[in-house]
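Every protein chain but one is kept in place in this view of the complex.
This part shows chain A:
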Amino acid sequence: MLFKISCKNIRKSMRDYAIYFFTLVIGVSIFYVFNAIGTQMGFMKLADDTRQISELLVTLISMLSIFVAIVLGLLIVYASRFLMKRRNHEFAIYMTLGMSKGRISMILVLETMLIGIGSLVCGLLLGIGLSQLMSALVANLFEADMTDYAFTVSCDAIVKTLLCFVIIYLVAMIFNSLIITRMRLIQLIQSGQKSERVHLHNPVLCVLIFVIASAVLGRCYYQVGWDYANLTTRKLLICIICGAICTFLVFWSISGLLLRLVMMRKKTYYRGLNAFTFRQISSKVNTMVLSMSVICLMLFITICTLAAGFSVRNSLNHDLKTQCPVDMEVAAVNGSKPVDLTKDWVMRGHECGFPIDDYMSDYVQYCLYYFKDYKASDFLGPEAGDRWDTMIETFIGVSDYNRLAQLYGKDSIELSADEFVLLCDFKNMTDMRNDRLANNREITVGGTTLKSKYDHCVDGFVQISAQHINMGVFVVPDETLQNATVNLMVLSGNYRANTDAQKKSVDKKALKAFEHDYLINTKIDIANASIGLGAIITFIGLYIGIVFLIASGAILALKELSESVDSIHRYEMLRKIGVDERDLTRSLFRQTGIFFLLPFAVAAIHSVFGMKFAVNTLEIFGTGGLPESIAASAMILALIYGGYFVVTYLCAKAIVRDNSRL
């Protein structure tokens, strides 16, 4: 009997809340897909270094999954509590008929179980399907060999998913039962009769709070976006907390102001169904202030993680081509003892068992110098702050540089005896150095005064790297460096190899020979690290982004649909007094649209400044192709969040129309 009631209840609400069930299914399948990545990579042929990074990825995803499970758990508990509140009347009937609370709990437990099993089965099936697509993406990101790939099912991931969701559903059941035991019949019966009360906050207070919240937000924006140099972790944390609180306050005041603003424009307010439409929206927003703030913040995080993640990955792959023009670079470092200038790299190669001329087709040897009495603070001036006191400035002779430039395939530099050129490609540093050069183009080092050839830095680098991280290298006339100290003695060149396999074997030998005594960087090493890093960032961005998006979409959809069910009689009444169906649908579209747009709009404004901060922070990784990354994130957002909007609107339309007799 109880089972029958549960089944019927589910079928009844399925029509209205199918979107919630689909959210669960998607949640389960996403959870599976990301946790199955590890197993899938086991079937792929991956380079050894890539394998290490893939293990890191799997560990990170497992950790993130705990967080994701908490988010989904909160969503499920919230949603089931929300749906329960709407059934007070039904519970009241059960109780007046003499059903015990235990049996009512039993009905709910059965319902949760049915939905849980249904969503788990559907979700896992969908997940197994989707994960095949995912492996293509994984292979692409890790540049793995896909020839031996077969259909895979990850038992690990299935067990993990089952475990997580069973726990979540159990928690939801306990919550539901707790609510049932606390219910009192009189409240249940009266809950249906409670008339809708429209709270309008005090308008003066609303304006005041709106202005204050906006001002504080503006201040936070300024701090993270522009006052970047003075930003400490503490300040950042304060900004984040202030931002979250102000977002809530903004929504609180908007909920009170929105309606008043429209009401002030009498022409708009009293046109067609506008009065009805805005009242509906305002009552929805009023009861959802906290949820809307949370949704707004989730959207904000999603936009930023997705856009920043894609952008970092893009520039990682792009930078690799430009920043790493040679196969290998090895340097002797001025450490506890000074660099032995009597030995060149041919001799050192012999010592280490890596005969340079046998293994390398073309190479250049050069030295990087520094002056003990010329620190970054001497260049930038005292106003830049004392943190530059410890950073040495690096110098290279112009003839060394030009030989290197030839090897790198870059333009050489012409200098007269009193000139220098400053190479720099780390954005923040370039800005500071440009400011200095614009005011003062002269430097005095080793007793000579040199003048910069240009009034700005030249984009360039000397040592290979994965990203734009050259903080500054002075290219000076050779004779200036007579009194300077050698900091690094570097060999840079290409392997004598025709195929990738040969290259790899030479690379291994080089690493083995030099790793111990010298600083060695090889293109293959850098490439693997940066591919892996890019992949990890992409996956994490996608994982968090998708989960946040479905959670926000589901909460909004649930609220909108339940409101639609509550409003059926209003639409019927409007029909009776002769409102056109077209006007009703348009009103519903506006309600749904503004409801979905509001948190998104605030999140978008946050994101503009959030991205500015992200661009600054992620400068070392490079943030090339930002427009493309934003476009890609916007597409994902439009697809998922927009999808929720469209489905919600269509469902709401069906709910409202379903009950009309005409």
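Throughout what follows, a residue touches a chain if its C-beta (ideal position, glycine included) is under 8 Å from a C-beta of that chain, and two chains touch if they have at least 3 such contacts; residues count from 1.
FYI, contacts and distances are computed from a predicted model.
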item	value
Name per UniProt, for the chain absent here [options: "ABC transporter ATP-binding protein", "5-oxoprolinase subunit PxpB", "Cation:proton antiporter" or "RNA polymerase sigma factor"]	"ABC transporter ATP-binding protein"
Candidates A:130, A:179, A:261 or A:275 - the one touching the absent chain	A:275
Candidates A:318, A:350 or A:576 - the one touching the absent chain	A:576
Absent chain, residues of chain A that touch it	195-198, 266-276, 279-280, 283, 570, 573-581, 583, 661-662
